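Read through the structure below, which is laid out as structure tokens, and then see the notes.
Shown here: the complex without one of its protein chains, the others still in place.
Labels for the chains are A and B, by order of writing; each one numbers its residues from 1.
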Amino acid sequence: MSHSIMIRTFADEVKSIPGGEHLELCYSCGTCVSKCMIQQKVEPDYNPRRLLRLAIMDLKDEAFKSPTTWMCSECDLCYQACPQEIHISQVIAAVKKLAVEAGYTSPLTPVSVDEELCSGCGICVMVCPYEAPSLYEKEHNGDLDRLSEVDANKCMRCGTCVGACPLGAIAREGVSNTEITSQFGYVIPHNPLLVAFVCDWSLREDADVSLLESYPEDQVKIVHIPCTGRIDPQHALMALDSGINGVLVCGCKPGECHFKRGNHVAKCKISLLDAMLKQMQLNDKNIRLVQIGTQERGRIKYEVDDMLSTLKAPKEAIA
Amino acid sequence: MVDAARQPRIDVRAFTEVEKVEGFVGNFKVTLREKAKHVLADRCNGCGDCAKVCPIEVPNHYELNLAPRKAAYVPMSQSVPLIYSIDLDACIHCYKCVEACGSLEAIDFSQEDKIVEEDIGAIVVATGFSHFDPSVMEEYGYGRFPNVITSMEMERLNNSAGPTMGNLIRPSDRRNPQRIAFINCVGSRDKRYIPSCSNFCCMYSIKNAVLLKQMNPSVDITIYYMDIRTPSKGYEEFYDRAREMGIHFIQGRPSLITEDEATHNLFVHSEDITLGRVIENEYDMVMLNQAAIPQPDQNHMSSVLNVAQSPGGWFMEYHPKLRPIDSPTDGIFFAGACQGPKDIPSSVAQGSAAASRASRILLSERWEIEPIVAVVWPERCTATTKGRACGLCVKACPYGAVVIEGDKAAEIITAKCHGCGGCVAECPEDAISQLHYTDAQLLSQIRALLADKPEEKILALRCHWCSYGGADLAGTSHFEYTANERGIKVMCSARMDSDFIYEAYRLGAGAVLFSGCHPQDCHYITGQIIGAKRAVRLKKIFERMEMTEGRFRVEWISAAEGDKYARVLNEMQDVLDKMSPEQLQEEIARLKPEMEKRLKRFPGVPGVPEAMLYSDNLVDAILKSKEIA
Partner (left out) sequence: MIEQSHQPENEELRIGVYICHCGSNIAGVIDPKEVVAFAEGLPDVVHATDTLYACADSGQRLIKEDIEKHKLNRIVVSACSVRMHEPTFRGAVAEAGLNPFLMEMANIREQCTWAHGHDREGALQKSMDLTAAAIAKTRFMTPLDMIDVPVTHKALVIGGGVAGISASLDLAEQGIETILVEKEPTIGGVMSQLNKTFPTMDCSI
């Protein structure tokens, strides 16, 4: 006898893709919607519960057009919280796969690669959590050049590749190298005590964001980044070099990164930077990484105050 | 409560546990352990002078540890019976209590646990339920955030007999909370913890909300829920009333609670499903409405009483629809939440129902039990043939119902025999038979089931109490499995004689399933163990014969595991499907002489030759009749 499922409806199609099996277990409790931060921070129409419902009800076109299909970054916070143990990101991925096959494309603007600068080294391919970049060969002045190209349907715009590219060949709108450095250092006449690179996802609650923004400009300058994976050690060094006393990098707790593993990349970068500063006999306390968990409301204030008080203390010599 | 104490025919034995239950309907022997209170029940007048002078304070478990009690204590002032106990784990032996008790001389430090045996006709099990511990759900912060409390803590904080005399305060600063959130389904309807619905919590949280609102109408109360279930009379109306009183209901399961460290106020994050919008609200206090779970000692009680458990651990009734009060054991009945979460009206109703079921027996002079018992052919017993009984039957009996006196043949004490059939299958001389499950009957059944294309068939031997029930549940749940299964029922896996299995393979059966209950669920105490030993032995024999793996399968399937029954059968079908017909036929033919060798003594069993003769005829008739039909 045969145990295979007969595919008759869109819901069947979703269920037949690995990860989509448990689609119909959803009883619409809304846990996923409030555990996820996309609706609160970016897209009011983002709603995983409703996408699952669209799939269950065979509303295929609506599902393909839904921002939820395209904006889920598979952080899986919802999966851990789901009382029905539905692997929601995988269900969404299954819908997305069918949408791409049906010719729909992502509404997100992907990162862009400058072909003139790209050397085809492949570091972006290694760091990307989504397998969006790949290398291809292109004829250029009679030679075959290896270049990186980015799959627009896979790129989630975390900027980890931007921070990793040794040649600065990749750009993401809003957080290109110049856009970041122009916010501090050489450009602003009065340097603040502290520059904070803040991952937009690490501060769940609006109260914490406004709290951070309430520091005076001469004390704390905030640079918003999409993920701590985007940080570039050079930016930190430039900040220190331009007379800023400290650099704080604020990201998500391990396991809670909005872009799967950008926070892990950041942690590696910061510990390398620490080691480098130590070798140069500079004070590595002036660069800090804090990783904030979803329940750690108010922690950011404690961290910033603590750092400010360290920085305000009689300075040790910074060469 | 008080009525029970006042009723002269009720003998209340508090602080007492059931250690052992033996016997059968109408004739149970129950061993009770009366735990030492170190206070003489007949002398204590409940004055409480001992507690007044006791210098030791420990958390009172009855008050959810929200209040202290003394080492000399009663759990609450209205305790029934009102007899104090000395908690020796806490006591420092200052003996002030002895002094305070004075001439009553009720305190006795030398008292020890007392073991009491009682003759009982019928038993009502009403062991109740316990509460899920929400501290394992990190997202709600119970145990870390002081103002997140459980529903039972709320009961005590809001109770005029409780530690705060009914003045609801929040633990962090003892202020009266103004904004309170209740979260339903904490741990329940959650596949990570308790997949089932806890039945009463919807009404329970509405009740608490209404009480708080009645006490103080300015309190702002929000109930977070997934579904509100109001399935009984008057419940929906009560829910209406709660909404009219201004209690807020938000459909949406909170995913997270965060706390402001300075104020200890709480922020509940959820989706408002009706709006489709994520909301974050601030509260002074959050109550988690915990799931109901089986008692921590439910597994232990299940083996003491020898009754099975449903998925989730609750006691399992004989039939979910038609015999919801009866346990599978005659004379043992369930009442209340031990059988599944229940509210107070249903528990009271079940208590009455159980009393009525039990009194059918208790008010009868005599009771009839099924005659499915073992009987001995004394002339076949080794005591007769060789002068000495081998005693295997005695070893196989879980009830001590088989006795061998001197050089006489084994004898069955019918009143003690529960009819598992273990001695029947174990007897090497085939000197014991089981009424209604004789070798002749079972052999004819097997031959009939394997009359037509035996190589396609899967013969499934199932015990009456568990695996047969599991097969029923597979059907009731419409879990589809292969129609090549041919089931046969015996009372216990202990009865599944090796000869039946050899015979099945001799006839050319495709596969054989040997299936009984899980060891702890056996209806006959240790019957399954006897069956399991035999199954393992058979498995080894077939391995040595190089039988294809999976053609003989041993599985323990409870009456609650319909899905497992279907899965096992489908997997066995897959094993057969993977073999080519030639390969299977070749194997059947190769093993046939082996089986015949092992069956040499089988025709010696009384009734078997007749059954063989009869079934040869029957098989012909079956094949012919199928052609015509």
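For this structure, a couple of remarks:
Keep in mind that, in the parts below, contacts are C-beta pairs under 8 Å (C-beta built on N, C-alpha and C of every residue); 3 or more make two chains touch, one makes a residue touch a chain.
Fair warning: this is a prediction, and the values are worked out from it, not measured in the lab.
The chain that is not displayed touches the following shown chains in the complete assembly: B. The omitted chain makes contact with just one of the residues B:E411, B:E455 or B:E587: B:E411.
The hidden chain makes contact, of the residues B:S433, B:S493 or B:S515, with B:S433.
Heads up, the rule we're going with is that only the chains that are shown with their structure count from here on.
One finds 49 Å separating the Cα centroids of chain A and chain B. Contacts from chain A toward chain B in the complex involve residues 1, 3, 27-35, 39-40, 44, 47, 49-50, 78, 81, 83-85, 204-206, 294-298. Chain B meets chain A in the complex at residues 138-139, 141, 185, 189-192, 226-227, 251-262, 267, 269-273, 276-280, 482, 570, 573.
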